[in-house]
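Following this message is one structure expressed as structure tokens.
Every protein chain of the complex appears in place save one, which is left out.
All chains are identified by letter, namely A, B and C, in their written order; residue positions are counted from 1 within each chain.
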Amino acid sequence: MVGGGIGASIGPVHRMALRLDGEAEIVAGAFSSNPEKSKESASQLGVAPERSYDDYRQMAKAESKLSEGERIDFAVIVTPNTSHFEMALLLLESGFHVVCEKPMGVTFDQAKTLQAAVRNTRKILMLPHAYTGYPMVKQAKHLVHSGELGKIRKVVVQYYQGWVPYRLKVQAVPSKAWKFDPAFTGPSLTVADIGIHAENLARYVTGLEIEELCADSTSFLAGQGLEDDASVLVHYKGGARGLLHFSQMATGERNGLVLRVYGDKKSLAWAQETPESLTVCDLSRMDSILHKGGPYLCDQARAAGRLPLGHPDGLVEAFANLYLAFFEAIRNPGRDAGSEREDFPDVDDGVIGMGFVEAVLESSRSDKKWIRMKC
Amino acid sequence: MVGGGIGASIGPVHRMALRLDGEAEIVAGAFSSNPEKSKESASQLGVAPERSYDDYRQMAKAESKLSEGERIDFAVIVTPNTSHFEMALLLLESGFHVVCEKPMGVTFDQAKTLQAAVRNTRKILMLPHAYTGYPMVKQAKHLVHSGELGKIRKVVVQYYQGWVPYRLKVQAVPSKAWKFDPAFTGPSLTVADIGIHAENLARYVTGLEIEELCADSTSFLAGQGLEDDASVLVHYKGGARGLLHFSQMATGERNGLVLRVYGDKKSLAWAQETPESLTVCDLSRMDSILHKGGPYLCDQARAAGRLPLGHPDGLVEAFANLYLAFFEAIRNPGRDAGSEREDFPDVDDGVIGMGFVEAVLESSRSDKKWIRMKC
Amino acid sequence: MVGGGIGASIGPVHRMALRLDGEAEIVAGAFSSNPEKSKESASQLGVAPERSYDDYRQMAKAESKLSEGERIDFAVIVTPNTSHFEMALLLLESGFHVVCEKPMGVTFDQAKTLQAAVRNTRKILMLPHAYTGYPMVKQAKHLVHSGELGKIRKVVVQYYQGWVPYRLKVQAVPSKAWKFDPAFTGPSLTVADIGIHAENLARYVTGLEIEELCADSTSFLAGQGLEDDASVLVHYKGGARGLLHFSQMATGERNGLVLRVYGDKKSLAWAQETPESLTVCDLSRMDSILHKGGPYLCDQARAAGRLPLGHPDGLVEAFANLYLAFFEAIRNPGRDAGSEREDFPDVDDGVIGMGFVEAVLESSRSDKKWIRMKC
Partner (left out) sequence: MVGGGIGASIGPVHRMALRLDGEAEIVAGAFSSNPEKSKESASQLGVAPERSYDDYRQMAKAESKLSEGERIDFAVIVTPNTSHFEMALLLLESGFHVVCEKPMGVTFDQAKTLQAAVRNTRKILMLPHAYTGYPMVKQAKHLVHSGELGKIRKVVVQYYQGWVPYRLKVQAVPSKAWKFDPAFTGPSLTVADIGIHAENLARYVTGLEIEELCADSTSFLAGQGLEDDASVLVHYKGGARGLLHFSQMATGERNGLVLRVYGDKKSLAWAQETPESLTVCDLSRMDSILHKGGPYLCDQARAAGRLPLGHPDGLVEAFANLYLAFFEAIRNPGRDAGSEREDFPDVDDGVIGMGFVEAVLESSRSDKKWIRMKC
């Protein structure tokens, strides 16, 4: 693990997710840019002192010298955004599979470079769009792909958070906090942080790819030119319309990611804060509420559920589902990307995500024209 | 009443609303373009045969000859859109107050003409944006105007209905049904039908006026160039951002009008299908749920509630609240527009609404530029 | 109308409900035990001074002398409980149909006497268990009676209100307020006020009749021996079990009436505070949400809805549905009780309700034995 030391927020989530099924453990790490803190974190995590490294370069070098059975199988990168690209690239090229926190770099070109590295090294890069690990998201995907919704006409994803005003106004965080500092966070705050989740979720469920988009982003509170609110009009290939909108200055919102998909036979709605159910509506406008664990779910949704009906799974379990698929892919090196066995977001999703970030920023800047997605 | 005969949908709603408080009754009408049907409707409604008219012109003429105590005080227009303008204009000029179903005509110029007519005749025109009559919408307005939400930064209104696919696919209505025929419905289906409710609700609650907008509208099912889906990016005067999106081809949706307003201290959310409650969220992201009838509501919200806490009022009661304010304005001819006593949508709202319709259509057509609102 | 003058709470609701469809108006009344207040109320309501009476006896006498077309058709009694019996009896015997607020007296014997009077006079007594007028309650009844739920095994009704602590602690009402004074309210506060709604709703929907019950009631706040909380275990005839529980000292509750019925094929749930929808669950534990106005509803539920899908009806509309059925019964004197045309609660429901009140009180007092229902 790179990053994720004492006091970190996303590192512990990765650790719970990869530990949950007893298939992996943390054996080495460079847990902090501060060597003291890194050592202390290693000790708390039960990592042997000699495998607690000062930085990722040292770790890559030392681990790659160990024997195959001894050295790490994969590295998890949970550092600020601007460091993702270099770390992921070196670790891939050093022969390790990589789990890289999103965003997968800070430019589209970095993403393309990583995509090429994955192809050259034949290693796997997982990008934890963890929401796609929820059972009812898999059921939503199934309903679209099995044709039950009919032709998809409209996709709406909203993703609203209110932590920016809470931190700035209530906690009064120093303005140099990394999330608000472009030197660490890159050129985009909200699009790169949650907008790409919205795009990824819409695409995971519907399979639709963006042809062009028109965006309006604003910096209300974040400062330094970092947007904290954006709305994006979308034209999907094939004629469907989309609306992706997200905000991190939305006072009072927790983690309000909501997906709605309208087909010409049925529609569906799913909300991340109540992930155990999925609402399906038909032409007559009766609603059906499907629940995690229901005997009527598709195989994949059933397999992704850990507890029975009415016993809530959480995001850690969704996250662990991604890890399970990642482990399965590691064990089966003849890769079969896109198969159900390899049901996790990968480097190709990262390329699309970074293309989305750049298109939204460009559209917002340049007199709000419709922008075609790069690919 | 003009229109609203046997089989009509919105006419009976007006009748329940104006009857509810015992302050008005229907005494005359031209209930249908078919004279037989009009007579029969009059008979069923207890209207005297001699005051059942063949058309609105005849009604205007005959009624204006009656003595002041005998003739109608106001006329209610509940006919297809393209007829609204001429009817409203003649009735105003014949000396009657008018309740005109929205949209207030089919062009911005018609709306401006009616505005001038209202000023000249000193009569009142009410436009039934009935949702503004709900007690909790009044409370929402109060929370914004009293400063409890702080500075408003973002307004999102979604308004989704699914009747278009239901009618076309399940009921297989003839393509000439008036809603789908530009000769009756005018150049806009969805924006003119529900988009203007969304704009009106946002403005009623926040007081914000649109400076410019950028829209994407589509005709999926309606045909004849009539849009049935639209999303609108909004820049409000003063810097707030807005997102107004609406659809009538949204399979499975009933009457899904939802308002969310984000201030820098608090936010609020209100949904028309559960109109009795209002959610207010603070920076710490705790929610408060306020309920119609609560002792903590502002005076206007309390006055607008008819039944006590937990005993639901419906849309008819909200609608009747508009009528009560309209009656109050009629009784007090020294008009004091904008006062609490005159809390109903009027001809000025109609002008803004038609300006909104034209701007959305223009933006959607003309290479999706940002369009400034006319005024 | 007897009672319901200025400041009254339930009187205005009756007036809205009977006025809504334009089929009735208030033409006479004894609106208050205070003659001055009664006159003033009459004046406000547009009742002619000569038909504003000092008390119900005077009204019964004077009105019965008027010609059939002129005199009142029915009387509405909206006075404190202990007066209901005498008023209803005299008005029936004076030749008027009666709408009597529940409870229908304060003893089972009074109820039986009124039942006999109804049979003798061939007049109609309606008891406004208004919740049975909601469209989705009628749909619930349909689902049970059509066999869709299978054999009914369990019925649970909870009815919780929190106005007692609010009034006593926040408003600090004088202890002599009529609701808390047995001289006006009778021997039971909560069972007679809302417990009978719970019993009536369960019976309306399922048709099940109580064979025996075992209750535990308590007086927490109300004082004077008046219970403000009760739970009742029920054995229905035929083997189904029931649980009816209600409270008026339930801090924070508004008007929380919730019905759940479990059959051996499906179950249903309905909540009065969100009356527009009905949840139906099947063996696989998928939920279906049915909505007022849906094309899939039974005829009666469809007819009872006033506004289309997604446009909320309120309790006034439900109440008005009872009045419509009552008017229909008045117009068709060859009574056909129990038919769909006579779909309103009547004197027989009142007898069962009073039997329920007495059985609950007796079971609670007498060492908590199982008590058989009188009939």
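Convention: a residue touches a chain if its C-beta (ideal position, glycine included) is under 8 Å from a C-beta of that chain, and two chains touch if they have at least 3 such contacts.
As the structure is a computational prediction, the values presented were derived from the model and not from experiment.
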**Study point:** Full-complex contact with the absent chain, from C:186, C:263 or C:355
**Key:** C:263
**Study point:** Residue among C:6, C:27 or C:233 touching the omitted chain
**Key:** C:233
Review point. Which one, A:80, A:223 or A:314, makes contact with the chain that was left out?
Key: A:314
Practice item. Based on the whole complex, identify which of A:38, A:161 or A:279 touches the chain you can't see. Key: A:161
Exercise for review: By the contact definition given up top, give the residues of chain C that touch the hidden chain.
Suggested key: 150, 153-154, 156, 158, 162, 165-166, 169-170, 214, 216, 218, 220-221, 229, 231, 233, 235, 241, 243, 245, 247, 249-254, 262-267, 280-285, 287, 368-370
Practice item. Determine and list the chain B residues touching the chain excluded from the picture. Key: 284-291, 294-296, 309-310
Exercise for review: In the full complex, which bits of chain A touch the chain not displayed? Write them out.
Suggested key: 9, 12-13, 15-16, 19-22, 25, 45-46, 161, 163, 166, 170, 253-256, 272-276, 291, 293, 295, 306-317
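Keep in mind that, in the parts below, only the chains that are shown with their structure count from here on.
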Study note, to complete from the structure: When centres are defined as mean Cα positions, the distance from chain A to chain B in whole Å is 42
Revision key, fill the gap. Separation of the C-alpha centres, chain A versus chain C, in whole Å, is 55
Practice item. Pull out every residue in chain A that's touching 2 or more other chains. Key: 284-285, 287
